[in-house]
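Reading through the C-alpha cells given below for one structure.
A single protein chain has been removed from this complex, and every other one stays in its place.
Naming follows writing order (A, B and C), and every chain is counted from residue 1.
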C-alpha cells in the first residue's frame, strides 16, 4: 500500500467515524432528558444507554490497542463508571440485566455526552498516531462505526414505540425526533405479480472487498430449487385483505407457537394499528393517520408474515432464495452488491441516502433500484422476514466472539434493510435476525412459491 | 368565630400550605432529571410523579369549589395533560397502571414545576378570596397538606431504595437528597425491659380537636386484657441475635405466608443489610456503613417482626394496646395526643422537628419524650408494626371516598411514625398501614406479652 | 372420675372415632380411582390424599404415646412411605409442595385403604389398653376426629369443583359422590329485615366444657357498639340484584385488591354461575340447574361479599358481632352453644344431622333454629364471611403448634358452618378462616349496620 493510499484510508476512516457520530447526536439531540432515560419496552433500551454503549464500544477497541489509559483517567473525572456499560458482553464482568436499564440512569445524560466527546477526540487521535493502519485496526474501527449505526436504527424503533403512546394523551403531539423522521415510502409504480428465479448451485454470502460482518462469511455454495418470488413486498392494502378475511381468527393459517401468542396478546392487526371510526389507523412519526394502502406493511412478526403467506397459498423465501433474487445477474454471471448493481446507494436508487453514510428516509426512485430478476424495493423499504433460522455459515470464523456466536438460536434471518437503516448498513448479503415474535422492528415480507414447471438453469 | 380568629386561621392555613410546598421542593431540588423520573421499585413512584400528583390533588380541591377554571387554561398552556395524574383515583377516569409510572414521564420535570407554581399561587388566592372559610374548606385544604406530607415520606423511601444501589458502582457516592437526610437515631439511655399496662375498657381513636384523618375516627370503646410492653423498640443488636440464632432458617418462628416469601426471596436479614467482611453492613443516606447495634431495627416486614416476636417468646401488640401504652395517662385519667403530653413535638421531645411542620430527623432527647407508662421512642424513630389488620373503626364515615375505604384489606396497621415522617403527621392516633410483606418503609416494632398475673384496673 | 364414667367416655370416644371414619369412607367409596387422585385446583387436594392424610394424623398421635411401633412395621408391609403424608407439617421433614399432590399418587388408593384399616384397628386398641384416659389423650383423639371431619368438608368442596366440569362434556352426568350429596336449602319462611343487637362488653369465645379448638379460647371480653344485623343470609335473589345493577362492573363498591382480582379473572357472578339462555344457571351436585332465588348465595369470595355490602349501604359483621347475634341470650343472661340453645343440633334445628356425627345436608326447620335476637340460619346453611382478620385471641395458648399459629395472617374469619359441614363441627364459637379471594368453599354472608340510635344496654 502506498503512503498516499494509506493516508487516504486514514482520512476516510476518520471522516466516516465523525459522520456517524454526528448522526447519532442528531437523533439524540431533540430528546428531553426524561425521554432519554426511559426504557419503554423490555425489547428496547433507553436512548441514553444506546449513546453510552456505542461509545464504550470504541473505548474497548482503544483498550485493545493499549490506547485507553488517558481516556480512563478522563472518564473517571467525568464520573463515568464503566461497569454498567457492558450490556450483554458477559466477559467484561457482571452485567446489568437488560430489563433493568430503565432503572439505572447512569451515566447521566450529561456524563454520557462528556464521555462521548472524550471518545470523539480519542479515536481520531489514535488513528492519526497509528504508524501503520493494520487490517485489524481498520476492521475494528469500522466495526465500531457499523455497530453504532445498528444502534441508531434500534433507537428509531424505540422512539416509534415510545412516542406513539403520547398521541393518546397529548393533543396534536408531534414527536420531534429528527428533522426528517424515517417513514415508509410508496412505490409509485405499484408493481404486482411474481418473477421466476431458476434453481441450481448458488454462492451465498458476501463477495465484496470492503467491510462486512463476520456472519456474512464465508461465501459458500448452496443448492436452490427454482422458485417464483413476489416483485414487491406485501403492502398494507394486501395485508388488510388478510385481516378482513379473518386471518387473525383462523388457527389454520398459523404456526402453533404464533397462534398461541396471538391469542394470548390478542393480536388483531400489525403493531401500532388501531380500528377507529370504521377504518384502520396508525400512529407513527407523522402522528395519527389513516393507513396508506400502498406502503409496504411493517411491524409484523414472523408469525404474522407466515400466516399471511399460508393464507395466500404461498410461503416465505429462504435466506438464499431472497439473496439470489436480489443479487444474481444472469447477464454478467455474477452477484452484485446491491439489487441495482455495485454502486453504493444514492438517492437515485433507494430511499434513504442523501448523506454519504446515513440519513432518515425520503423519496426513492424504485424502478431504477430493481434487481436483475425484476424485484422492486428489496433494499431500504422494510426488512423482509425469511424462513431461515439464523445459523452461522459453514466454515464461519468469529471475528469478535460474544458478538456473533451467542445469538445463533431461535431467531429468523431478515434481509434488505428498512427506511430507518443507515445506508452504509445496506447490502444484499447483510443478515439481520430477530426472534419470530418481535414486532417492534420495521419488518415486512414478500412471498415465494415453488416453481416445479421450470427446469434448473445450470 | 370572630373575624380575627378567622383571619388567623386563614393565615395559618396559608402558611402551612406554603411551608409544606417548600419542603417538598427542598426534597426534590437536589435530584437530577434522570433520577426524578425513575421508578426504582414497583412499590414506589418516580419523584416527579409524586410532585405532580400532590399538586393535582390541590387542583381537584379547587375544582370542587369551582375555582379551577383559570387554572386549567393555564395548565394547558404549560402543556400538562391532567389525565395521567389520577394515580389510583379511578373515579377520575382511566388510570395509568402504577407499575407503568416509570415509563411515561409526563408531565416533564419542567412542566411539573410550572404546574406546581400555578397551584402555589392559586391555593392562597382561593383562601384569601373565600369570604367564609367553612369547616369543609379547611378540612379539604388541610387534607391536601397532609397528603403532600405523606408523599414526602414516600419519596424518602424511594430515595433510600433507589440511591443505595449506586453504592455498588460509584465509589464514595453520597446521594444528595436533602441537606440533612433522615437517618435512624440512637437512644442514649439504652432502656430495656417492659412496663405493665392494665386492661379494661379503652377509648380508641383521635380525641383532639384539630385535624385528623377520617380513619382515626370515631373514638370508640374497646376492651383490653392487661399486658406488658417493651420499653423500647427492638434494636439492630437485638435483631442480630435473632439472625445469628438461625431465625431466618427455622420455619417454626414464621407465619406460613411469611416463610414461603422469605424462602422465595431468600431473605437473610432486613432489607438493605449485607454480610461483608465478617460483619453486617448497610447502605443508607450515610453511605455504606457498619450496622449500629443501638439504632432501632427498620426495613423489616411484618413477617420478620412476627417471627422475631415468636422467637423471643412474645407477640406483637394490637393496635389498641399500642395506642393505650402511648396515650393513656392514669394520673390525669385521659389520653394525651403524644406520648409526652399534648404539646406538639419539638426538638426537645422527639427527633425531627426544628421547623413548625417538617424537617428530616436529627437529634432527639428521648427520656423527655417517653409515655406515661414509661415507653420510649414511641413516636418518630420507626413505624411499629401492630398485629391488627387495617379495618375501619365501627361507625366510620368516609370523608373522602376512594381515599380511605378501598385499602382496608390485607394490610397491617403501623403506629408511631419514623425518622422520615413529617412532624405534623405524628400523633398517637395516626394509623399507617402496609401489606405485611413490604420492607421498603422504615418500620420496626416492639413486642408485648400477656400479663395474666395482673388484674384489670377498673 | 368414676370408673363407670371413664368407661363410658372410652366407649363414646371409640364410637365417635368409628363413626367419623365410616363417614369418610362413605364419601370416598363412590369415586373411581382416576377421580380419587386428581387435584382439580391448586386450592384443593386429591381425595386419596385427604384419606391418607387424616389417617396419618392419628398415626402421629399414637406415635406420641409410644404406640405406633407395630403400626409402622405394618405400614411398611403395606408399602406406605410415610414421608409424603406430612402435608404442611414442616417439622416432620421435607414436604411435597401442595400444588404437587396431584402428581404423586402415593400411597395408591389400595395402599391408603389398607393403611387406613390398620389405623381403624390401632386407635380403638390403644384406647382400650390405656389404663387412664388422660385429658391429653382425650383431647388428641378428639382433635384427630375433628380434623378428619374438616377434611370431609374440604373433600366436598373439591368434589363440587371437580365434577361440575364434566357437565360440559358428559350429557346427563350426575356425579355419584354420596347417597345424598350436600346442597343448599331454602328457608320457607323467607324472613327479611334486620334485628337490633345492643352494644357493651361481650365475652367472646367458647364457653362450653366439651371439645373446642384452641383458637376458640380463651374466652375474653371485647366491647361492641350497638348494631343491626340481617335476619337472614343474603339469598341468590338478593345477589342477582347486585349483579344486575352492574355491581361487578363498578369499582366504587370494591376493595382495591378485590377489584384488581375480579378484573384479572373476569368475575361476573359467583363461582359456578353461568349466564345461559337468558338466565343464571349453576352446576352443582344436582346437575345443571337454574339458580334458586331463595337459597342463600354461596361460592362468593370475601371481596364479592364486601362489594355487595357496600352496594347495599351496609357492611359485613365483625367476628364478635356475629357471635353475639348468634349466642347471647338476654333472658338467661348468658351465651348458648348454638343459636337455638345448648342442645346439640338435630334435624329439627338445622339441616344436616340425622346421624350423631355427620350427614350431608337435607331438610332443616329454620324457625326453630333461630337465635335469641331472631336471626335465622346462622348455622348450617352457609359459612358467613366476617370482616375480622383471623388472629389468635389474647392469651391464646397453642395446643398443637404448626396447626393453629402459622395461619393467622391474611385470612378472614368465617362463622356458622355450611350445608356440607359435619354437625359435630358446628357451634357458635367455631372459627373458620380463608383468604379473602377464595371462592371454592360454600361461603355466603349477611350484612350489618351501625345502630347509633340505640344506647348501650349495659
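Basically, contacts are C-beta pairs under 8 Å (C-beta built on N, C-alpha and C of every residue); 3 or more make two chains touch, one makes a residue touch a chain.
Just so we're clear, the structure is a prediction, and the values are computed from it rather than from any experiment.
Novice: The complex has one chain that is not drawn here; which of the drawn chains does it touch?
Specialist: A, C
Novice: Out of A:11, A:69, A:192 or A:410, point to the residue that touches the absent chain in the complete complex.
Specialist: Checking the options A:11, A:69, A:192 or A:410, the one contacting the hidden chain is A:410.
Novice: What residues on chain A make contact with the chain left out of this view?
Specialist: 88, 90-91, 201, 220-225, 227, 251-252, 254-259, 302-303, 306, 310, 318, 387-389, 391, 394-395, 401-402, 405-410, 436, 450, 452
Novice: Touching residues of chain C against the unshown chain: what are they?
Specialist: Within chain C, the residues touching the omitted chain are 32-40, 48, 79, 81, 83-84, 102-106, 108-109, 165-166, 169-170.
Rule of thumb we're sticking to: only the chains that are shown with their structure count from here on.
Novice: Stepping chain to touching chain, what's the minimum from chain A to chain C?
Specialist: 2
Novice: Pick same or different for copies chain A and chain B, depending on whether their interface residues overlap by over half.
Specialist: same
Novice: Roughly how many whole angstrom separate the Cα centroids of chain B and chain C?
Specialist: 39
Novice: Per the centroid of Cα atoms for each chain, what is the distance between chain A and chain B, given in Å?
Specialist: Between these chains, centre-to-centre, one finds 50 Å.
Novice: Show the residues in chain C shared as contacts by 2 or more other chains, in ascending order.
Specialist: none
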